[in-house]
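Structure record follows, encoded as structure tokens.
Note that one protein chain of the assembly has been removed; the remaining protein chains are unaltered in position.
Let's look at chain A:
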């Protein structure tokens, strides 16, 4: 096993590991989370107990978990990657049969005191397994068709399960996250070109067929696509929300209306002001300065992770770090793009800021592994 390559003597041990943590990353995460507490306090109308306090409690627990995970040697994560993936797959199947139906989709598994969302866990497990796979695989085989097929199956199996829940957002995130690890591992660009080309071709053909004698979809299915692409065609549904969100965001101006001064109360009928649409409140109350600051914090987090990955000679560690950083990137890019009207509305939270325990804990655990990769790097 390649961990024999480490000069173990140079790897920090015991409590000394704490000195080797990627501290800038820790502080950046705390900064982003604090922004989140502030916004949750504000959208609750100045009430701490509604959302902010529970979120803080979870963050503290998550932060401790993250540092704890950082102490676990990186080769342990490689060792358990197959097991973690299989366990998550089992949970995903379990959710099909025993899951709670919430908001019209079956996503939750009730295990007494804990409510699990296996699809969230799967995002991390998938990255773990793919990183482990490419670490194990002979470098020269990376782009051989058979060896490309295996990770594709690894990605598509949970994606299919998540799609049946149905949860399109998470399914897309799984494919994108997995694809990025494959990309980073060095799979030939031709494969990516081919897949993108095929998807574009398929979409173009379907759209082209509309109104022609060989129309491929039903009329109502086309209408659904219209609503998806242009929410304003659905006056009382998503369209209203997105319009209001953009008005709130744009009206923030240079420095915003001030903390707790947002006319967010106008959006009281927005059901997701504390989750998916929380960025609008930030942008309205703190303006361009606030919004660009949060974007910079996010970008810095990704940059620190990527730097850690690129300077790490352990293939597993750097692929894992790139995978986690990219998933994190996808979260905030898709969420911001959505509220700014650059993308159709899909249910993706703003990472570490939106209210939600599972999302927060999973991200911090993932960053715990990134920290472990950083601490236990070959020196």
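Brief remarks follow.
Please note the rule applied: a contact is a pair of C-beta atoms (placed from the backbone, for glycine too) under 8 Å apart; a residue touches a chain by one contact, two chains touch by 3 or more; residues count from 1.
Please note the rule applied: contacts and distances are computed from a predicted model.
Candidate names were "Oxidoreductase", "Nitrate/nitrite transport system permease protein", "Short-chain dehydrogenase" or "Penicillin-binding protein 2", and the UniProt protein name of the unshown chain is "Penicillin-binding protein 2".
Shown as candidates are A:16, A:223 or A:313; the residue that touches the absent chain is A:313.
Touch with the chain that is not drawn comes from one residue among A:38, A:63, A:249 or A:348, which is A:249.
Checked against the hidden chain, the listed residues A:21, A:180 or A:373 yield one contact partner: A:180.
The set of chain A residues touching the chain not shown comprises 1-2, 4-5, 136, 139, 180, 183-186, 235-236, 240, 243, 246-254, 263, 265-266, 268-269, 283, 287-288, 291-292, 295, 298-299, 302-303, 306, 309-310, 313, 315, 318-319, 322, 326, 329, 333, 336-337, 340, 342.
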